[in-house]
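Heads up, one of the protein chains got dropped from this complex, but the rest are sitting where they should.
Here is chain A:
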């Protein structure tokens, strides 16, 4: 392995480092731009699993780390909101095996509903955060993350952004760890049972850990100093650091790798050696505000550069304090639902019935665009059901009766089940209609499996959740399954259900047109596998 040179995306580099560093379990929920980490980890021979959502993924990962195994948990930025509950208290616990939580942020929203800056989470949860600039650092920081995590028994957040995740750059890997730690249970109640009696000292321990990590970060942290002209000093993080190096090659630059807790004295010393200090960071003014709070006089970027991704041209403008309007790039062709997509007929039906459509996150969000124009809200994973119910409760009856919630199969498992519980528990006077658009895959992120497909991340067979049986057992009054292609049947059914004052769930089912050939292939392979196993069992009998 040593001396080998590879061209890898940041996601693939994290997966390779996880394998080399002896990770025993990778969990996560698909989300652009993080999805490929677990897929690659699986292809390289690692044990990777899709969880129903990020909260469960982190909980499984935490259990694995308590049990002494190196563990990686992956998600996109908004996924960390879902996993925030375990994250904040996991910070109080003492881990045994190293735990890395990957947060893949999407500044510019290439494929997301917001561009939240998850650097805020490091400070809020008091967890160390590493921010690589390219695939080599993504690889190195994954190794380093496990070392920090195990030395201080603390989860580490590895924050990537879209361009770090998906850009391919050169990586030189190091030799794989030969003997990763063996899992085994050791009881340590005060370190893992967060009742107030144990959590109070645990909070003090956490602050002590951070103080020690700060001291380490000041002297040994993974920061890069580029000597240059003392007239301009740049402090930068993540992908913005390489844009800055290109925009101002003559400048002195300090690229900070472990960005929480910050090496403030190191930055102060750098600041004292330059005439003008500018912070180049993508997203919110997190770094510049920290420096100013520490009394380091730093220039930030004008507010207009908070929005969207940075690039070399924008960094040049920031350095020139240029706030003139930016050239608007020409608009490309927007994406659309595929020809033959099973969602098309559903949205045509809802449009023609003049429904008020509470939508959700997935390919089917494209139902908002012409020619369908059949979506009225979309906020976060699973929100379609709650938002639909809220509107039904307060709208005048004529309007309330037109409200439907539309959710995809993977999204339903992710966070729609509790919405269904709400519908059964607090039904609006006009009832409600929920449509699960079941195309048999997590289509938007590239056709990943989920608990409703009956197949694991590697497509081998496993248990399968039946949405219709689940809804019936929860007490939904009307449960129907229709073929998404049978538009007339669907139309009549929806008209009928909208007229009732009852709770209804309709599963419209037809595989994703892109995934269908693969699904047939997996099912055939799995059936053959089962047949072979049955034959073998017969022989033994």
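Going forward, a contact is a pair of C-beta atoms (placed from the backbone, for glycine too) under 8 Å apart; a residue touches a chain by one contact, two chains touch by 3 or more; residues count from 1.
Criterion: contacts and distances are computed from a predicted model.
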item	value
Listed names "Indolepyruvate ferredoxin oxidoreductase beta subunit", "STAS domain-containing protein", "ABC-2 type transport system ATP-binding protein" or "ABC transporter permease", with the criterion being the UniProt name of the chain not displayed	"Indolepyruvate ferredoxin oxidoreductase beta subunit"
Options A:63, A:201 or A:335, residue touching the unrepresented chain	A:335
Of A:33, A:155 or A:386, the residue in touch with the unshown chain	A:33
Contact residue for the chain not shown (choose from A:256, A:286, A:366 or A:381)	A:366
Touching residues (missing chain, whole complex) on chain A	5, 7, 32-33, 110-111, 134, 162-163, 166-170, 239, 242-243, 245-246, 311-313, 327, 329-338, 363, 366, 444-446
